[in-house]
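Report on the following structure.
What you see is the complex with one protein chain gone and the rest in place.
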Amino acid sequence: MSTNDPDLVAFRRDLHRHPEPAWCEFYTTARVVDALERVGVDALYVGTDALDADLRFGVPADDEVAAWSERALDAGADPDVIERLDRGPTGAVAVLERGPGPTVALRVDIDALPITESTAETHAPAVGGFRSRNEGYMHACGHDAHATLGLGVLNAVKASDFTGTFKLFVQPAEEVIGGGKAMARGGHLDDVDYLFAVHVGLDHPTGEVVAGVDEFLAVEQFEATFTGRSAHAGAKPEDGRNAVQAMAGAVQALCGLPRHSGGATRVNVGTVDAGSATNVVAERAVIRGELRGETTQLKDHLVERARDAMTGAAETYGCEVAVKTLGEAPSATSDVALVDIVEAVSGADPDVTRPMRRGGLGGSEDATYLMAHVQERGGAATYVCVGTDHPGGHHTPTFDVEEASIPVGVRVLAESVLRTAEELP
Amino acid sequence: MSTNDPDLVAFRRDLHRHPEPAWCEFYTTARVVDALERVGVDALYVGTDALDADLRFGVPADDEVAAWSERALDAGADPDVIERLDRGPTGAVAVLERGPGPTVALRVDIDALPITESTAETHAPAVGGFRSRNEGYMHACGHDAHATLGLGVLNAVKASDFTGTFKLFVQPAEEVIGGGKAMARGGHLDDVDYLFAVHVGLDHPTGEVVAGVDEFLAVEQFEATFTGRSAHAGAKPEDGRNAVQAMAGAVQALCGLPRHSGGATRVNVGTVDAGSATNVVAERAVIRGELRGETTQLKDHLVERARDAMTGAAETYGCEVAVKTLGEAPSATSDVALVDIVEAVSGADPDVTRPMRRGGLGGSEDATYLMAHVQERGGAATYVCVGTDHPGGHHTPTFDVEEASIPVGVRVLAESVLRTAEELP
Amino acid sequence: MSTNDPDLVAFRRDLHRHPEPAWCEFYTTARVVDALERVGVDALYVGTDALDADLRFGVPADDEVAAWSERALDAGADPDVIERLDRGPTGAVAVLERGPGPTVALRVDIDALPITESTAETHAPAVGGFRSRNEGYMHACGHDAHATLGLGVLNAVKASDFTGTFKLFVQPAEEVIGGGKAMARGGHLDDVDYLFAVHVGLDHPTGEVVAGVDEFLAVEQFEATFTGRSAHAGAKPEDGRNAVQAMAGAVQALCGLPRHSGGATRVNVGTVDAGSATNVVAERAVIRGELRGETTQLKDHLVERARDAMTGAAETYGCEVAVKTLGEAPSATSDVALVDIVEAVSGADPDVTRPMRRGGLGGSEDATYLMAHVQERGGAATYVCVGTDHPGGHHTPTFDVEEASIPVGVRVLAESVLRTAEELP
Partner (left out) sequence: MSTNDPDLVAFRRDLHRHPEPAWCEFYTTARVVDALERVGVDALYVGTDALDADLRFGVPADDEVAAWSERALDAGADPDVIERLDRGPTGAVAVLERGPGPTVALRVDIDALPITESTAETHAPAVGGFRSRNEGYMHACGHDAHATLGLGVLNAVKASDFTGTFKLFVQPAEEVIGGGKAMARGGHLDDVDYLFAVHVGLDHPTGEVVAGVDEFLAVEQFEATFTGRSAHAGAKPEDGRNAVQAMAGAVQALCGLPRHSGGATRVNVGTVDAGSATNVVAERAVIRGELRGETTQLKDHLVERARDAMTGAAETYGCEVAVKTLGEAPSATSDVALVDIVEAVSGADPDVTRPMRRGGLGGSEDATYLMAHVQERGGAATYVCVGTDHPGGHHTPTFDVEEASIPVGVRVLAESVLRTAEELP
């Protein structure tokens, strides 16, 4: 495989055709692994060897994972890779050993979303024959392009005179902020000096590149289960301990958590599922929500207050509550040293019509786990945005990537990796 | 078919073997209709001819109804009756014309519950081979016995020297308080002078008969759908109109509806289903609940206040709410004239060891629609409880009816019908 | 003093002129004590000797009590009695020892209300010159008549051939349900076999007597103080622990306490006082409310649930709560034995035009403490209502007692006391 456009475009379209949800990216992992092996790498870690499986969040039920594994085989995934994955964690880490020098890494993510892809005539994948074959699922956030960029950059680095070590992190389960922590703590990141993470689009058209994205909101996603005591609502209401009331009290307490003078925070109770029948005092209510902060400290403050709020609300109505974390990610900031390099590289690229120094995400993303891990150990990291015209917004049925942006991204990232190894200590 | 015990027991066991949920009682209706036709009646109305289909509550989706219709055929139901029912309303009304005299009626109900029947060795239907064949459904409230009583009483009345008109109302969908209104307003009740309704058990052992059950709580079951506006909870929380918050406010307002000096009331929000994802401000929240009152007026008062509460809660959070009635039933009181008769008849029956004049239900039951309809037109009604030993409680997997109570019930009710026609104007 | 009308009417008007609030009935106590001493009793206990001072509820601040003590002196109260009361508890117990026989007692109450009495020309006290001289306070519930009835009955019993012991309990602070417990547990009630309590009016006109009033709601009045942590609402909202939010959560939890199948209950949060400034997170919020139940058990159940609710609500918002009881009273039922006697006596009285056997209060009254105390020890009690035309409703500025009802009440009660001692064991 070469870095020329047609190959990468074909690769991306194949992934686009086979979108898989978090922790179910068997086909995708197998395709990436196959391609990396064909390119030739010095080490390649897959599944449990690539990350710390115990630190995963948001893993679906075993039978669902197994079904996706089967589906990948049916779709033509390499049986050897599927066997190595063993219906366990997906994802991979590839390593190029190129002599002395710093260790530079790129992180890409690979999961898709539970969205039904558009069939409109204006939607390129529908017209071009690479619309999702996994009905109800869709690459609606460009992770197919991310995986493709990862492959292209590794290929380009290998083809260059880069000296040092290059690592490619192929991370599963970003959409549920479920894979970042497991991959950050899987061991392979410990010796990384410089980390690049990449996202396409984000409302930046083809030709724009943002050298350092910031304003990641630290986040915790939680699930709280309120347990009371059921009773016949007509005959014995006094025997009940009403989990619906406890839930309602908790919703109001959570939404009423005070603002913080230290920066932006967010609270949301996104889903509620409670009770069994109109005439039964509900024994059980489950809420799922999230807490965010402009900094990890702000998020942690909210998490602590939220725990008290939910415990108190449960007690108010004679119920109990069990809270578990569904996923989490810290905040992060892009480092000046790497922002300088990406900005310079972008400015020099003929196809980058608008190089931008800084941008803001205003959301959450678990690449921050990897960024923070590198930064805590003295390294530097930046989160780069490669613009791409996308007709529909992110997470909508008509989202698509303009494929002309893929070689731009490969060039800018590969050149930044090289320049980093050359210029930084 | 005669009124002797073996036949009735066999009939009851056949129904017990084929429990069907509300508005899906195709097998049951067909069996009852067949039996009535074999006995011979002067008029027999089935399905849409028996009730006002527009006034039904709690009707399942068409495909679910159709599936139960198929299932009835598979189980051996008479295809002619199934065809007449035409996948529409179930239920029937039978009439015996026996010369001049008052019109006396008996109302029985026929639906079962979504409960999985016990397989324990102590559970008679499991041991005796008449456990539910419709897995997940069960006659856990004795309506199989009610239908049997109805048949037995009609048979006994026909065999007697009763003069006047006798009607048997075979009502579907009592468990969802869904069939009472439709049957009360179907026309056949308009000329009824005296109405008996019957329930077995209710914690009264075999040998006890309660001549007049009271303390029916009038009830409304409702569904409220709160609609707000979704938004990304991290990026644009201010754009959202949070249906989860509106729901929580409504839950607290409903549970906080004031007590009433006029008598007992009840409020319950039994189920909640809201939102789509942790990171999305919920656009939609659905609650299902019920309001009850010791009198219909008390219930109506609550319903009015509850509507205001839900509308206000929605507006508080910039949302809208649509409320619909899922089912309803008025309160009712058993009339002295009929209570006198049943008490006297019970007292004279050798197998009634403990005749009781009055008892209380403390719950809701849509026989009250029929009772109220008769009473409003100047007639009289009573709700009779025929005791039966039941090992498990009503609505539990080990509920069962002691079959020895069936002939007792037939005798008491048939004799009461006769005596009513003789003694009352 | 004799029992003839003019004396009693003059006595009642004197009390009416000097209404005093709960625990401040110095003038009233002194007048009653003087009158009792003039009649001549075998024992007379005043203030701390009449009740258990530690069990009082709703005692005003010392300086307020002292001011009313002074005011009583200024109004001409006997200085000896005022000195014995020593600015402490008011009230008295008088005893007539009349040989062997049961101990029969009558309980009356003496406090007035913080209501400004009408000056209308249609208001008899205003026209007749006995309107309240303590502006802002008024005998708007007839306790002036109650004290008068007590005196009249004792006088009549003394003049009769009654054999046994007769006790008159002159109870302070009924309006705040503050004196009943203290008097019930003061020792003098321990040997009472039969207790009568009396109230005038209650919407019964002159000529009606209710032999046994029931439907007393047991009650607890409480005060809850929520303590959080203040903070500048603009600069450091996160430092606050918001007592206003905790209070709001508690209000909703209290109002949402479930109904009870065992009978009527009531919940009210009547007053709220919270916070210090718009821009300060409130450190403190105080609510006052009450919980009632048709039985003492129902009330106790509510009290327990309410405590949990308030504790939980406080914790939900990082606050603490301290709850104290402001007043309480149990439920009670009038005993058949005494109801029979009063009914018979009333039926025989020429001025009782409508003797009634049973009536309902539907409110709370701390005579129930005394009734329950006697009943728990094997005695019997009844609460009698002596009808009186009252132009304005109870607790309104135009309430008044028709004085013709006073001799009727004296006769019925005195005769009932006699008959009780004669007929009951």
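Order of writing sets the chain letters: A, B and C. Residues in each chain are counted from 1.
FYI, a contact is a pair of C-beta atoms (placed from the backbone, for glycine too) under 8 Å apart; a residue touches a chain by one contact, two chains touch by 3 or more.
Note that the structure is predicted; figures quoted are calculated from it, not measured.
A.B. asks: Taking the full complex into account, find the residue in C:A126, C:L217 or C:L257 that is in contact with the omitted chain.
C.D. replies: Of the listed residues, the one touching the omitted chain is C:L217.
A.B. asks: From the list C:Q252, C:T295 or C:T388, which touches the chain that is not on show?
C.D. replies: Checking each option in C:Q252, C:T295 or C:T388, the one touching the absent chain turns out to be C:Q252.
A.B. asks: Of B:F216, B:Y317, B:Y383 or B:F399, which sits in contact with the chain we cannot see?
C.D. replies: Hidden-chain contact among the options goes to B:Y317.
A.B. asks: Out of B:A309, B:V401 or B:A414, which touches the unshown chain?
C.D. replies: B:A309
A.B. asks: With the full complex in mind, choose from C:P60, C:G187 or C:G275 the residue touching the hidden chain.
C.D. replies: Checking each option in C:P60, C:G187 or C:G275, the one touching the absent chain turns out to be C:G275.
A.B. asks: Touching residues of chain B against the unshown chain: what are they?
C.D. replies: 235-238, 240, 242, 245, 249-250, 252-253, 256, 258-262, 281, 301, 305, 308-309, 311-318
A.B. asks: Residues on chain C that touch the omitted chain in the whole complex?
C.D. replies: 217, 219, 221, 232-235, 237, 242, 244-245, 247-249, 251-252, 255, 266, 268-282, 285, 288-290, 292, 326, 362-364
A.B. asks: For review purposes, identify every residue of chain A that touches the missing chain, sorted by number.
C.D. replies: Spelled out for chain A, the touching residues are 252, 255-256, 258-259, 261, 264-267, 362.
One rule holds for everything that comes next: only the chains that are shown with their structure count from here on.
A.B. asks: With chain centres defined as C-alpha means, what is the inter-centre distance between chain A and chain B in Å?
C.D. replies: Comparing mean C-alpha positions, chain B is 52 Å from chain A.
A.B. asks: Using the average of all C-alpha atoms in each chain as its centre, how far is it in Å between chain A and chain C?
C.D. replies: From the centre of chain A to the centre of chain C is 70 Å.
A.B. asks: Among the residues of chain B, pick out those that touch two or more other chains and give their numbers.
C.D. replies: Expected reply: 252, 255, 266, 362.
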